[in-house]
Structure formats: structure tokens, C-alpha cells
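First up is the structure itself, then whatever we jot down about it.
Here the complex is missing one protein chain, while the rest keep their positions.
Labels run A and B following the written order; every chain starts at residue 1.
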Amino acid sequence: MTDDPLAPVAPPVQLPPRLQGVEAVQSVRTPFRLEYHASSGQHMAAFLRAMKQKQILGERCPTTGQVFVPPRGVTPTSGLETTELVELPDTGYVESFCITRVPIPGRDDLELPYVSAWVVLDGASVGFIGLVAGIPADEVRLGLRVKAVWRPDEELRETADNIHHWAPTGEADVRIASYELIGAPGRPPAERQVRA
Amino acid sequence: MPDEGVLHADVTLEYPFTRSTGPVVGAFLTALREGFVVGIERPDGTVLVPPCEYDPATAAPLTEVVEVGDAGVVTSWCWNGEPRKGQPFDAPYAWALIRLDGADTPLLHAVRASGPDALATGMRVRAVWRAEREGHICDIECFVPEAEGG
Partner (left out) sequence: MIDVAVVAYAARQQPVFDENEIEMMAPVIEDVRVATGLGPDDLDFTCSGSSDFLAGAAFSFVMTVDATRPVPPIVESHVEMDGAWALYEAWVKLQLGEAKTALIYGYGKSSPGSLRDVLATQLDPYAAGPLKADAFGIAGLQARYMLDAGDVTEARMAEIAARSMASAESNPLSIRKGTRRVEELLAEPYLHDPLRAHDVPARADGGAAVILATREVAERVCERPAWVRGIDHRMDIHHLGARDPRRAPSAAIAAQALAVTADKIDVAELDAPFTHQEALLATELGLDSEATTINPSGGSLCGHVMMGAGLTRIGEAAARIHRGEADRAVAHATSGPWLQQNLVAVMEG
């Protein structure tokens, strides 16, 4: 070991005559590309078909009664297969958010700064990520009540992308009482929030 | 539970990786750009192609990069009758492990030949170099039977 922390550890490479003095290749393009024909699974298919009708489906846990969205076929609080799908309203509140000021490659449609939020629907026990717009970024706050802004009817397909963004409803903020883990048995979702 | 069928969608996973090479792999790719092949000497005197940084058997650092030939012997081959997207050719060809003259380990590449009957373990093949090269294993377009046009 030398004293210089930046000195190379491996001994220097000895090149053959034809490579000496030649400008070395230092990097190589090795693009990765794999194609798939993905399938949704049964419960996600139900969710996506409902999306096309501007309906949001969740699944109810048979053990705790908590509601998870989107439905994946097994609720993590039970480990049991889902037996009940429930329709949720397209209103909820912001449980957390993040303001981003740098662009994403491939998303030139996003106006900067943009706000990603953790949106919890009324009646759901978990949130999911969504874009919040229609309000200056520095006014977005925890507890902000929002409603889905759907794409025009003619653009609706079987996709969660049917919801373009979430916009403030103008109602009073929700006061979030605590961020308890969803695992507490017998705790209905309504206890997570208290109206201001 | 839901009784309508599942939905499907085409999904492409794509990443534009560019890898740094270091001096040993760099030497291999630089030689390819210049139109020849190099390997690296092991402590026992044998030559590894492609070269690698540490001896696979002893973990000793390897440093002596040496030139090898661009023709050699097919040590194994497997006919690819239905080439897949992204593989060297659209028309059938053989995969082969080719021990280049001066090397002790074979290199994986494609051999263009008229059919499986044209392939045999032990036959000699030579590299076909692309006119424009960038420092990539595909700077060698493929190998062909040495008997072909000499």
C-alpha cells in the first residue's frame, strides 16, 4: 500500500508493440434491451377495466377490513386471497409530497417544478403516488384535500394513466392524526384522519 | 372474483449503458478497433482470450497483454437455425468457440457458413473485420471457414 490514496492498486498493464502509443478505448456502449408481453393478473385486470369507466377499485382485507388500492389479489395484512373488491371515490388527501425542480428524461410533458404526492383516497388504508397540480407548488401541504382530474372520455383506456393529476377541491384540510402502520388490527381507516 | 380475462401490454426494458473498460478490457477493445486481437499471459505462460484482469485459477493480477492471431481453430460449435432479434445475423449461422492462433482459451463468436454440414470441430476459421470499427466485439463481423477465399 502506498501513501497516495489515488494510486492505482493493480500493477500497470504491459502493452504489445502495436498498442503502444495508440489512443486507448476507455468505454464501450452496451445497450440493454429486452421485450416482454406482460400480463396483468386477474385483480389488476379488474382494476384497469374499472379505470376505463372512471372507477377506482380496491380490495378489502378479510382479516382486518382494511382497504388496499390497487388490488393485487392478496392483502398483506392477511396473506389470504382477496374475496371482496370495493369501489372507492376519486377524492382523498395528500399524506406526503415532494417538489421536483429537475426534468426526467422522456417526460417533457411535466412542467417544472412538479409535485408528486402520496394520495390517500377516502376509505383506503394505503396511498399511492400521483401528480398534484392546479395549485402553486409552494402551497401544497399535508392534509390538502384533492380530487382526480380524469382525461377526456375519448382518451380513457385500461390504464391508471386515465387520472391525469389530482387537484385541490377547496375543502378544509384534513388534520392527519398520526402515521400509524396499517398493520394495527381492528383499526378502521377512518381513524387515520381527523377533520380540522 | 374477477372472471373476465387478464389484460396484456407490450413492455420494453431498455437501458443505454456505457461501460468503462479499465486498462485490460480497454486493451482488448482498442486492439479490435485497430483490427487485431489481444489476450493476456497467465503465470503459467498460457494466454487467455479475451483477456481478464486476474488469473481465474490463482487470482494473481495479470499484466502482460500479448497479440494473438485473428484466425484459429473451432473447438466447439452449435448451429443457430432460427436466429433471434439482436443476434449477429438474420440468416442461420453457427455459434462457435474459436481458439485463435497463439491463444490457449477459445473466444465465443459467430461463424457464417452455408449450413451445419460446413462446420466441424477442428476446422480453421478466420475473422471478417468490419470496415468501420469502434472498439467492440462486433468489430469482428463474424468468422468464416479459412478455406473460403483464403
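Here is the rule we use: a residue touches a chain if its C-beta (ideal position, glycine included) is under 8 Å from a C-beta of that chain, and two chains touch if they have at least 3 such contacts.
Every value quoted in this text rests on a predicted model; they were computed, and no experiment measured them.
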item: Touched by the hidden chain, restricted to displayed chains; value: A, B
item: Given A:14, A:55 or A:78, the one touching the chain that is not displayed; value: A:78
item: Chain A, residues in touch with the chain not shown (by the definition above); value: 28, 30, 32, 34-44, 72-81, 181-183
item: On chain B, residues whose C-beta touches the chain left out of the figure; value: 5-6, 11, 13, 19, 21, 25, 28-29, 48-50, 52, 56-57, 75-81, 84-88, 95-97, 105-110, 116, 121, 136-138
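As a convention for this text, only the chains that are shown with their structure count from here on.
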item: Chain centre separation in whole Å, for chain B relative to chain A (CA means); value: 41
item: List of chain A residues in touch with chain B within their complex; value: 10-16, 18-19, 22-46, 48-49, 81-83, 85, 158
item: For the chain B and chain A complex, residues of the former touching the latter; value: 1-2, 4-21, 23-24, 26-27, 29-31, 33-34, 36, 38, 53, 61, 63-67, 85-86, 135-136
